[in-house]
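== subunit A ==
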Amino acid sequence: MKKRFTFILLIAIVLLANMSLVSADMHGWWADAAAPYAGATIRGVSESTPPSNYVADVLAAQFTELTGINVEFETTSWDQMYSKAINDMEANTGIYDFVYIEQDIIYSYLAQDYLVNLTQFAADNPDLAYEGYDESAFTSFADYFKNADGDLFGVPMEAFVKVYLYRKDLFEDADIMAAFEEEYGYPLAPAENFDQYRDNAMFFTAYGENMDMDLWGTTVQGSTGHPASTYEFLESIGPSFGLYNWGINLDAGSAMSANGGALDGDTAVEALTFWLSMLPYAPPEATSSTWDEVASSFAAGRAAQGWVYGENAAWIATDDSRSAVTGNVGVRLPVTAPGVIEAAEMGDGYIGYYDGGAFGVPHSSRNKEATLLWLQFIGQQSVQAEWAAAGARITHTATFDDPLIAEQDAKVDGYYTLLEEQGPLFAGAPPFPFHAQVREVIDPFIQRAILGELSPADALSQAAAAVDEELSRLGYGM
Partner candidate 1 sequence: MTISFRQRAWRLFVTYGFWIFTTIVTLLPIWWMFVVSMRSRVELFGRPNLSLSRFFVENYTNVLTDSTFQRYMTNSVVVSTSNALLVMVLALLATYALSRYKLTGRDNIFFWLITNRMAPPAAFLLPLYIMFTRTFRLGDWTLYDTQIGLILLYCVFNLPFAIWLLKGVIDGIPIELDDAAMIDGAGLWGVLRHVIVPLAAPGLAVTGILSWVFAWNEYLFAANLTSVQARTITTGLAEFVTVTGTNWGELAAMSMLTLIPSAIIVILAQRYIVMGLTFGAVKE
Partner candidate 2 sequence: MQEQETSKGKKEINGFLPFYTNAFDRVFIGVVILIGIHLLWLRFMEPALPIEAATVISLVIGYIVVRRG
(Lines give C-alpha, C1' and ligand atoms only; values in the text may rest on other atoms or scores of the structure.)
Protein backbone atom coordinates (compact mmCIF):
# COMPACT_ATOMS: atom_id res chain seq x y z
CA MET A 1 0.00 0.00 0.00
CA LYS A 2 2.79 2.32 0.95
CA LYS A 3 4.44 1.89 -2.39
CA ARG A 4 1.27 2.72 -4.20
CA PHE A 5 0.78 5.81 -2.12
CA THR A 6 4.32 6.94 -2.87
CA PHE A 7 3.70 6.38 -6.52
CA ILE A 8 0.57 8.51 -6.49
CA LEU A 9 2.41 11.18 -4.58
CA LEU A 10 5.19 11.07 -7.13
CA ILE A 11 2.77 11.51 -9.97
CA ALA A 12 1.11 14.37 -8.16
CA ILE A 13 4.45 16.08 -7.65
CA VAL A 14 5.40 15.57 -11.25
CA LEU A 15 2.06 16.94 -12.30
CA LEU A 16 2.35 20.01 -10.14
CA ALA A 17 5.93 20.62 -11.16
CA ASN A 18 4.95 20.47 -14.77
CA MET A 19 2.02 22.77 -14.31
CA SER A 20 4.25 25.41 -12.81
CA LEU A 21 6.89 24.91 -15.48
CA VAL A 22 4.43 25.63 -18.22
CA SER A 23 4.43 29.38 -18.28
CA ALA A 24 1.25 31.34 -18.47
CA ASP A 25 1.46 32.22 -22.14
CA MET A 26 2.31 28.65 -23.10
CA HIS A 27 -0.78 27.69 -21.25
CA GLY A 28 -2.57 30.29 -23.32
CA TRP A 29 -1.18 28.94 -26.59
CA TRP A 30 -2.45 25.44 -25.99
CA ALA A 31 -5.86 26.68 -24.93
CA ASP A 32 -6.14 28.96 -27.94
CA ALA A 33 -4.94 26.43 -30.45
CA ALA A 34 -7.20 23.79 -29.02
CA ALA A 35 -10.24 26.03 -28.65
CA PRO A 36 -12.04 24.65 -31.74
CA TYR A 37 -11.52 21.10 -30.54
CA ALA A 38 -12.18 21.48 -26.83
CA GLY A 39 -14.49 18.76 -25.61
CA ALA A 40 -13.49 16.42 -28.40
CA THR A 41 -12.24 12.97 -27.53
CA ILE A 42 -9.28 11.39 -29.24
CA ARG A 43 -8.62 7.70 -28.92
CA GLY A 44 -5.47 5.71 -29.16
CA VAL A 45 -4.28 2.16 -28.82
CA SER A 46 -1.02 1.02 -27.34
CA GLU A 47 0.63 -1.88 -25.65
CA SER A 48 0.51 -1.70 -21.89
CA THR A 49 4.16 -0.91 -21.13
CA PRO A 50 5.57 1.54 -18.58
CA PRO A 51 6.11 4.34 -21.14
CA SER A 52 2.59 3.86 -22.47
CA ASN A 53 1.12 3.75 -19.02
CA TYR A 54 2.91 6.99 -18.18
CA VAL A 55 1.36 8.58 -21.24
CA ALA A 56 -2.06 7.23 -20.34
CA ASP A 57 -1.93 8.14 -16.66
CA VAL A 58 0.09 11.34 -16.54
CA LEU A 59 0.53 13.06 -19.89
CA ALA A 60 -3.05 12.55 -21.02
CA ALA A 61 -4.35 14.19 -17.86
CA GLN A 62 -2.02 17.16 -18.29
CA PHE A 63 -3.04 17.56 -21.89
CA THR A 64 -6.73 17.48 -21.07
CA GLU A 65 -6.16 20.04 -18.36
CA LEU A 66 -4.46 22.38 -20.84
CA THR A 67 -6.70 21.95 -23.85
CA GLY A 68 -10.01 20.46 -22.86
CA ILE A 69 -9.42 17.65 -25.35
CA ASN A 70 -10.04 14.24 -23.82
CA VAL A 71 -7.62 11.44 -24.48
CA GLU A 72 -8.94 7.92 -24.31
CA PHE A 73 -6.26 5.31 -24.10
CA GLU A 74 -6.71 1.66 -24.85
CA THR A 75 -3.86 -0.44 -23.56
CA THR A 76 -3.77 -4.03 -24.64
CA SER A 77 -1.45 -6.93 -25.39
CA TRP A 78 1.16 -6.92 -28.12
CA ASP A 79 -0.66 -9.18 -30.61
CA GLN A 80 -3.98 -7.45 -30.03
CA MET A 81 -2.52 -4.02 -30.57
CA TYR A 82 -1.42 -4.88 -34.09
CA SER A 83 -4.58 -6.55 -35.22
CA LYS A 84 -6.73 -3.76 -33.87
CA ALA A 85 -4.69 -0.98 -35.42
CA ILE A 86 -4.44 -2.77 -38.77
CA ASN A 87 -8.14 -3.59 -38.83
CA ASP A 88 -8.99 -0.01 -38.11
CA MET A 89 -6.75 1.46 -40.78
CA GLU A 90 -7.55 -1.17 -43.39
CA ALA A 91 -11.30 -0.94 -42.94
CA ASN A 92 -11.00 2.83 -42.70
CA THR A 93 -13.25 2.94 -39.69
CA GLY A 94 -11.65 5.82 -37.80
CA ILE A 95 -11.86 4.31 -34.36
CA TYR A 96 -8.37 5.43 -33.45
CA ASP A 97 -6.88 8.86 -33.77
CA PHE A 98 -3.42 7.71 -32.88
CA VAL A 99 -1.86 4.26 -32.84
CA TYR A 100 1.31 2.86 -31.44
CA ILE A 101 3.63 2.01 -34.31
CA GLU A 102 6.35 -0.40 -33.42
CA GLN A 103 9.42 0.56 -35.41
CA ASP A 104 9.49 -2.66 -37.42
CA ILE A 105 5.96 -2.34 -38.77
CA ILE A 106 6.28 1.27 -39.96
CA TYR A 107 7.34 0.39 -43.50
CA SER A 108 4.35 -1.88 -43.91
CA TYR A 109 2.10 0.96 -42.82
CA LEU A 110 3.85 3.48 -45.05
CA ALA A 111 3.56 1.19 -48.05
CA GLN A 112 -0.20 1.07 -47.54
CA ASP A 113 -0.51 4.84 -46.94
CA TYR A 114 -1.99 4.19 -43.55
CA LEU A 115 -0.40 7.14 -41.81
CA VAL A 116 -0.71 10.91 -41.89
CA ASN A 117 2.45 12.79 -42.84
CA LEU A 118 2.96 14.79 -39.65
CA THR A 119 5.56 17.20 -41.05
CA GLN A 120 3.31 18.02 -43.95
CA PHE A 121 0.21 18.25 -41.82
CA ALA A 122 1.85 20.68 -39.38
CA ALA A 123 3.08 22.80 -42.27
CA ASP A 124 -0.44 22.89 -43.72
CA ASN A 125 -1.90 23.96 -40.39
CA PRO A 126 0.49 26.62 -39.07
CA ASP A 127 -2.03 27.62 -36.39
CA LEU A 128 -1.54 24.23 -34.82
CA ALA A 129 2.25 24.12 -34.97
CA TYR A 130 3.61 24.44 -31.46
CA GLU A 131 6.93 26.22 -31.20
CA GLY A 132 8.17 24.08 -28.32
CA TYR A 133 8.01 21.03 -30.54
CA ASP A 134 10.95 20.45 -32.82
CA GLU A 135 11.35 17.41 -35.03
CA SER A 136 15.09 17.85 -35.15
CA ALA A 137 15.38 17.47 -31.39
CA PHE A 138 14.73 13.73 -31.62
CA THR A 139 17.54 11.21 -31.53
CA SER A 140 18.56 9.35 -34.65
CA PHE A 141 15.84 6.86 -33.81
CA ALA A 142 13.28 9.23 -35.33
CA ASP A 143 14.90 8.64 -38.71
CA TYR A 144 13.22 5.28 -38.79
CA PHE A 145 9.84 6.97 -38.90
CA LYS A 146 10.56 9.15 -41.90
CA ASN A 147 9.93 8.70 -45.57
CA ALA A 148 12.44 9.34 -48.32
CA ASP A 149 11.80 13.09 -48.15
CA GLY A 150 12.57 13.20 -44.46
CA ASP A 151 8.98 13.81 -43.40
CA LEU A 152 8.03 12.38 -40.05
CA PHE A 153 5.13 9.92 -39.73
CA GLY A 154 5.29 9.12 -36.05
CA VAL A 155 6.34 10.88 -32.88
CA PRO A 156 8.86 8.59 -31.20
CA MET A 157 7.73 7.65 -27.74
CA GLU A 158 10.11 4.92 -26.73
CA ALA A 159 13.48 3.70 -27.94
CA PHE A 160 15.77 1.01 -26.67
CA VAL A 161 18.63 -1.13 -27.84
CA LYS A 162 19.09 -4.77 -27.02
CA VAL A 163 22.18 -4.91 -24.85
CA TYR A 164 24.44 -7.43 -23.21
CA LEU A 165 23.65 -7.66 -19.51
CA TYR A 166 25.83 -9.49 -17.03
CA ARG A 167 25.84 -10.07 -13.30
CA LYS A 168 28.54 -7.89 -11.77
CA ASP A 169 28.39 -9.71 -8.45
CA LEU A 170 29.36 -12.94 -10.20
CA PHE A 171 31.84 -11.56 -12.67
CA GLU A 172 33.65 -9.62 -9.94
CA ASP A 173 33.65 -12.29 -7.27
CA ALA A 174 37.25 -13.13 -6.42
CA ASP A 175 36.71 -16.89 -5.93
CA ILE A 176 34.75 -17.23 -9.10
CA MET A 177 37.35 -15.28 -11.04
CA ALA A 178 40.09 -17.50 -9.77
CA ALA A 179 38.15 -20.65 -10.60
CA PHE A 180 37.46 -19.41 -14.10
CA GLU A 181 41.05 -18.48 -14.78
CA GLU A 182 42.23 -21.83 -13.56
CA GLU A 183 39.88 -23.65 -15.86
CA TYR A 184 40.11 -21.57 -19.01
CA GLY A 185 43.51 -20.00 -18.70
CA TYR A 186 42.50 -16.38 -19.05
CA PRO A 187 40.74 -13.94 -16.71
CA LEU A 188 36.97 -13.86 -16.37
CA ALA A 189 35.37 -10.81 -17.96
CA PRO A 190 32.21 -9.75 -19.76
CA ALA A 191 32.38 -11.33 -23.18
CA GLU A 192 34.04 -9.50 -26.05
CA ASN A 193 33.72 -12.26 -28.61
CA PHE A 194 31.64 -15.34 -29.12
CA ASP A 195 34.21 -17.85 -27.87
CA GLN A 196 34.49 -15.95 -24.64
CA TYR A 197 30.72 -15.76 -24.45
CA ARG A 198 30.52 -19.52 -24.78
CA ASP A 199 33.21 -20.07 -22.16
CA ASN A 200 31.38 -17.79 -19.74
CA ALA A 201 28.11 -19.56 -20.42
CA MET A 202 29.63 -23.00 -19.90
CA PHE A 203 31.47 -21.93 -16.80
CA PHE A 204 28.50 -20.39 -15.03
CA THR A 205 26.19 -23.25 -15.95
CA ALA A 206 28.62 -25.72 -14.42
CA TYR A 207 29.13 -23.41 -11.47
CA GLY A 208 25.39 -23.20 -10.87
CA GLU A 209 25.11 -26.96 -10.98
CA ASN A 210 28.03 -27.52 -8.61
CA MET A 211 26.79 -24.98 -6.12
CA ASP A 212 23.21 -26.24 -6.41
CA MET A 213 22.13 -22.78 -7.44
CA ASP A 214 19.44 -21.92 -9.95
CA LEU A 215 21.99 -20.29 -12.18
CA TRP A 216 22.73 -20.74 -15.86
CA GLY A 217 25.28 -19.21 -18.17
CA THR A 218 23.16 -17.21 -20.59
CA THR A 219 19.68 -16.19 -21.57
CA VAL A 220 18.10 -17.36 -24.80
CA GLN A 221 14.87 -15.83 -26.02
CA GLY A 222 13.90 -19.14 -27.55
CA SER A 223 10.14 -19.43 -27.24
CA THR A 224 8.82 -22.10 -29.57
CA GLY A 225 5.33 -20.65 -29.42
CA HIS A 226 6.02 -17.01 -30.15
CA PRO A 227 7.77 -14.89 -32.79
CA ALA A 228 10.17 -13.65 -30.08
CA SER A 229 12.65 -16.40 -30.98
CA THR A 230 12.72 -15.40 -34.63
CA TYR A 231 13.23 -11.81 -33.60
CA GLU A 232 16.17 -12.64 -31.39
CA PHE A 233 17.82 -14.57 -34.17
CA LEU A 234 17.15 -12.12 -37.00
CA GLU A 235 17.56 -8.87 -35.14
CA SER A 236 20.15 -9.53 -32.46
CA ILE A 237 22.21 -12.64 -33.17
CA GLY A 238 22.18 -12.34 -36.96
CA PRO A 239 23.47 -8.75 -37.17
CA SER A 240 26.16 -9.38 -34.59
CA PHE A 241 27.52 -12.04 -36.93
CA GLY A 242 27.07 -9.81 -39.95
CA LEU A 243 23.73 -11.09 -41.23
CA TYR A 244 21.81 -7.97 -42.12
CA ASN A 245 18.23 -7.29 -43.22
CA TRP A 246 17.09 -10.79 -42.33
CA GLY A 247 19.20 -12.04 -45.17
CA ILE A 248 16.62 -10.80 -47.63
CA ASN A 249 17.69 -9.02 -50.76
CA LEU A 250 14.86 -6.58 -51.25
CA ASP A 251 15.84 -5.62 -54.80
CA ALA A 252 15.93 -9.20 -55.95
CA GLY A 253 12.94 -10.15 -53.82
CA SER A 254 14.72 -13.21 -52.53
CA ALA A 255 16.32 -14.66 -49.42
CA MET A 256 18.36 -17.29 -51.27
CA SER A 257 22.10 -16.85 -51.61
CA ALA A 258 21.76 -17.72 -55.26
CA ASN A 259 19.83 -14.49 -55.78
CA GLY A 260 21.83 -12.20 -53.55
CA GLY A 261 20.02 -13.06 -50.34
CA ALA A 262 21.80 -14.40 -47.29
CA LEU A 263 19.27 -16.22 -45.15
CA ASP A 264 20.63 -19.61 -46.17
CA GLY A 265 24.24 -18.38 -46.34
CA ASP A 266 27.23 -19.41 -44.22
CA THR A 267 27.01 -16.40 -41.92
CA ALA A 268 23.40 -17.15 -41.12
CA VAL A 269 24.13 -20.81 -40.47
CA GLU A 270 27.06 -19.89 -38.25
CA ALA A 271 24.91 -17.44 -36.30
CA LEU A 272 22.06 -19.90 -35.83
CA THR A 273 24.43 -22.69 -34.88
CA PHE A 274 26.04 -20.53 -32.24
CA TRP A 275 22.73 -19.33 -30.87
CA LEU A 276 21.30 -22.83 -30.65
CA SER A 277 24.47 -24.07 -28.99
CA MET A 278 23.68 -21.65 -26.17
CA LEU A 279 20.42 -23.43 -25.34
CA PRO A 280 22.00 -26.05 -23.05
CA TYR A 281 23.51 -23.22 -21.02
CA ALA A 282 20.27 -21.31 -20.70
CA PRO A 283 17.67 -21.82 -17.96
CA PRO A 284 15.12 -24.53 -18.80
CA GLU A 285 12.40 -21.95 -19.39
CA ALA A 286 14.37 -20.56 -22.37
CA THR A 287 12.34 -22.50 -24.90
CA SER A 288 9.19 -20.90 -23.51
CA SER A 289 10.70 -17.46 -23.09
CA THR A 290 9.65 -14.39 -24.97
CA TRP A 291 11.26 -11.03 -24.26
CA ASP A 292 9.38 -10.68 -21.04
CA GLU A 293 10.37 -14.03 -19.56
CA VAL A 294 13.98 -13.43 -20.57
CA ALA A 295 13.96 -10.23 -18.59
CA SER A 296 12.20 -11.92 -15.68
CA SER A 297 14.66 -14.83 -15.68
CA PHE A 298 17.57 -12.43 -15.60
CA ALA A 299 15.92 -10.34 -12.92
CA ALA A 300 15.38 -13.48 -10.87
CA GLY A 301 19.10 -14.09 -10.98
CA ARG A 302 18.83 -17.22 -13.10
CA ALA A 303 21.29 -16.15 -15.79
CA ALA A 304 24.82 -14.81 -15.49
CA GLN A 305 24.79 -12.96 -18.80
CA GLY A 306 22.53 -12.52 -21.75
CA TRP A 307 20.84 -10.46 -24.41
CA VAL A 308 18.09 -8.41 -22.84
CA TYR A 309 15.98 -5.66 -24.35
CA GLY A 310 17.02 -2.28 -23.01
CA GLU A 311 13.59 -1.29 -21.76
CA ASN A 312 14.13 -3.89 -19.08
CA ALA A 313 17.64 -2.83 -18.12
CA ALA A 314 16.42 -0.03 -15.90
CA TRP A 315 13.97 -1.99 -13.81
CA ILE A 316 16.22 -5.02 -13.55
CA ALA A 317 18.96 -2.82 -12.20
CA THR A 318 16.90 -0.65 -9.88
CA ASP A 319 13.45 -1.97 -8.99
CA ASP A 320 13.63 -4.01 -5.78
CA SER A 321 10.03 -5.09 -5.99
CA ARG A 322 10.59 -6.91 -9.26
CA SER A 323 14.24 -7.79 -9.44
CA ALA A 324 16.56 -9.82 -7.24
CA VAL A 325 19.73 -8.52 -8.86
CA THR A 326 19.41 -4.77 -8.31
CA GLY A 327 22.72 -3.01 -8.11
CA ASN A 328 24.56 -5.91 -9.69
CA VAL A 329 23.75 -5.39 -13.32
CA GLY A 330 26.45 -4.62 -15.82
CA VAL A 331 25.60 -3.23 -19.25
CA ARG A 332 27.76 -3.62 -22.36
CA LEU A 333 27.42 -3.63 -26.09
CA PRO A 334 26.34 -7.03 -27.41
CA VAL A 335 29.08 -9.40 -28.49
CA THR A 336 29.95 -9.14 -32.18
CA ALA A 337 31.99 -11.03 -34.71
CA PRO A 338 35.28 -9.43 -35.82
CA GLY A 339 34.77 -6.49 -38.14
CA VAL A 340 31.08 -6.02 -37.47
CA ILE A 341 31.51 -3.00 -35.19
CA GLU A 342 33.91 -1.40 -37.65
CA ALA A 343 31.45 -1.98 -40.48
CA ALA A 344 28.65 -0.49 -38.40
CA GLU A 345 30.79 2.58 -37.65
CA MET A 346 31.35 2.99 -41.37
CA GLY A 347 27.62 2.76 -41.92
CA ASP A 348 27.81 -0.65 -43.63
CA GLY A 349 25.59 -2.61 -41.36
CA TYR A 350 24.61 -2.62 -37.73
CA ILE A 351 25.23 -4.63 -34.59
CA GLY A 352 21.71 -5.06 -33.33
CA TYR A 353 18.21 -3.81 -33.28
CA TYR A 354 17.26 -0.25 -32.40
CA ASP A 355 13.87 -1.02 -31.01
CA GLY A 356 11.02 1.20 -30.03
CA GLY A 357 7.88 2.83 -31.17
CA ALA A 358 6.10 6.00 -32.03
CA PHE A 359 2.61 7.36 -32.09
CA GLY A 360 1.25 8.02 -35.54
CA VAL A 361 -2.07 9.24 -36.87
CA PRO A 362 -4.06 6.80 -39.03
CA HIS A 363 -5.32 8.29 -42.27
CA SER A 364 -8.81 7.33 -41.14
CA SER A 365 -8.72 9.50 -37.99
CA ARG A 366 -11.58 11.97 -37.73
CA ASN A 367 -9.79 14.29 -35.32
CA LYS A 368 -6.47 14.81 -37.02
CA GLU A 369 -6.06 18.40 -35.81
CA ALA A 370 -6.67 17.63 -32.17
CA THR A 371 -4.41 14.60 -32.46
CA LEU A 372 -1.62 16.71 -33.94
CA LEU A 373 -1.79 18.93 -30.87
CA TRP A 374 -1.61 15.88 -28.66
CA LEU A 375 1.38 14.40 -30.45
CA GLN A 376 3.22 17.69 -30.28
CA PHE A 377 2.44 17.83 -26.60
CA ILE A 378 4.04 14.46 -25.91
CA GLY A 379 6.85 15.20 -28.36
CA GLN A 380 7.93 18.47 -26.73
CA GLN A 381 11.13 18.81 -24.80
CA SER A 382 9.73 19.68 -21.40
CA VAL A 383 7.86 16.43 -20.72
CA GLN A 384 10.70 14.12 -21.69
CA ALA A 385 12.82 13.81 -18.57
CA GLU A 386 10.15 12.60 -16.13
CA TRP A 387 8.78 10.34 -18.78
CA ALA A 388 12.23 8.91 -19.33
CA ALA A 389 12.63 8.35 -15.62
CA ALA A 390 9.30 6.55 -15.38
CA GLY A 391 9.65 4.48 -18.53
CA ALA A 392 13.40 4.12 -19.17
CA ARG A 393 12.98 5.43 -22.69
CA ILE A 394 14.73 8.30 -24.42
CA THR A 395 13.80 9.87 -27.70
CA HIS A 396 15.28 13.37 -27.38
CA THR A 397 18.98 14.08 -27.61
CA ALA A 398 18.68 16.67 -24.85
CA THR A 399 17.11 14.21 -22.41
CA PHE A 400 20.47 12.50 -21.93
CA ASP A 401 21.82 15.59 -20.18
CA ASP A 402 18.92 15.93 -17.80
CA PRO A 403 20.02 15.53 -14.18
CA LEU A 404 17.27 12.99 -13.55
CA ILE A 405 18.70 10.75 -16.26
CA ALA A 406 22.30 11.32 -15.24
CA GLU A 407 21.36 10.03 -11.80
CA GLN A 408 19.58 7.00 -13.27
CA ASP A 409 22.47 6.36 -15.60
CA ALA A 410 24.83 5.67 -12.71
CA LYS A 411 22.43 3.08 -11.32
CA VAL A 412 22.11 1.17 -14.57
CA ASP A 413 25.80 0.99 -15.32
CA GLY A 414 25.75 3.63 -18.01
CA TYR A 415 22.94 2.20 -20.11
CA TYR A 416 21.80 5.69 -21.11
CA THR A 417 25.31 6.76 -22.03
CA LEU A 418 25.62 3.65 -24.13
CA LEU A 419 22.31 4.45 -25.79
CA GLU A 420 23.47 8.00 -26.51
CA GLU A 421 26.94 7.19 -27.75
CA GLN A 422 26.58 3.78 -29.34
CA GLY A 423 22.91 4.05 -30.32
CA PRO A 424 23.76 4.82 -33.96
CA LEU A 425 25.55 1.46 -34.22
CA PHE A 426 22.16 -0.15 -33.94
CA ALA A 427 19.54 0.05 -36.64
CA GLY A 428 15.82 -0.22 -36.96
CA ALA A 429 14.19 -3.08 -38.81
CA PRO A 430 14.83 -3.38 -42.53
CA PRO A 431 12.46 -1.34 -44.69
CA PHE A 432 10.18 -4.21 -45.61
CA PRO A 433 6.57 -3.56 -46.51
CA PHE A 434 5.88 -7.20 -45.55
CA HIS A 435 7.39 -7.39 -42.09
CA ALA A 436 4.92 -9.54 -40.15
CA GLN A 437 4.09 -11.72 -43.15
CA VAL A 438 7.66 -12.86 -43.70
CA ARG A 439 8.38 -13.19 -40.00
CA GLU A 440 5.44 -15.57 -39.72
CA VAL A 441 6.88 -17.61 -42.57
CA ILE A 442 10.34 -17.88 -40.99
CA ASP A 443 8.97 -18.58 -37.53
CA PRO A 444 8.17 -22.32 -37.81
CA PHE A 445 11.64 -23.13 -39.17
CA ILE A 446 13.44 -21.32 -36.36
CA GLN A 447 11.16 -23.06 -33.87
CA ARG A 448 11.90 -26.45 -35.37
CA ALA A 449 15.59 -25.70 -35.27
CA ILE A 450 15.28 -24.89 -31.57
CA LEU A 451 13.52 -28.20 -31.03
CA GLY A 452 16.32 -29.95 -32.88
CA GLU A 453 13.99 -31.27 -35.58
CA LEU A 454 15.98 -29.47 -38.24
CA SER A 455 19.67 -28.74 -38.45
CA PRO A 456 20.52 -25.01 -38.64
CA ALA A 457 21.47 -25.31 -42.31
CA ASP A 458 18.29 -27.19 -43.23
CA ALA A 459 16.10 -24.84 -41.24
CA LEU A 460 17.56 -21.79 -42.92
CA SER A 461 17.49 -23.14 -46.44
CA GLN A 462 13.89 -24.22 -46.04
CA ALA A 463 13.06 -20.87 -44.47
CA ALA A 464 14.68 -19.04 -47.38
CA ALA A 465 12.66 -21.08 -49.86
CA ALA A 466 9.45 -20.39 -47.93
CA VAL A 467 10.27 -16.67 -47.78
CA ASP A 468 10.74 -16.57 -51.54
CA GLU A 469 7.43 -18.28 -52.06
CA GLU A 470 5.65 -15.83 -49.76
CA LEU A 471 7.36 -12.85 -51.41
CA SER A 472 6.22 -13.87 -54.85
CA ARG A 473 2.72 -14.49 -53.52
CA LEU A 474 2.70 -11.00 -52.05
CA GLY A 475 3.97 -9.51 -55.28
CA TYR A 476 7.39 -8.46 -54.00
CA GLY A 477 9.24 -11.47 -55.31
CA MET A 478 11.12 -12.16 -58.46
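Operating definition for what follows: contacts are C-beta pairs under 8 Å (C-beta built on N, C-alpha and C of every residue); 3 or more make two chains touch, one makes a residue touch a chain; residues count from 1.
Keep in mind how these were chosen: all candidates are chains of the complex that A comes from, given by their letters.
Just so you know, these numbers come straight off a predicted model, no measurement behind them.
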{"item": "Among 1 or 2, touch partner of subunit A in the complex", "value": "1"}
{"item": "Subunit A residues touching candidate 1 - in the complex, by the definition given at the top", "value": "1, 3-4, 43, 45, 47-50, 72-78, 80, 83-84, 87, 91, 93, 95, 214, 291-293, 295-297, 299-302, 309, 311-312, 315, 320-324"}
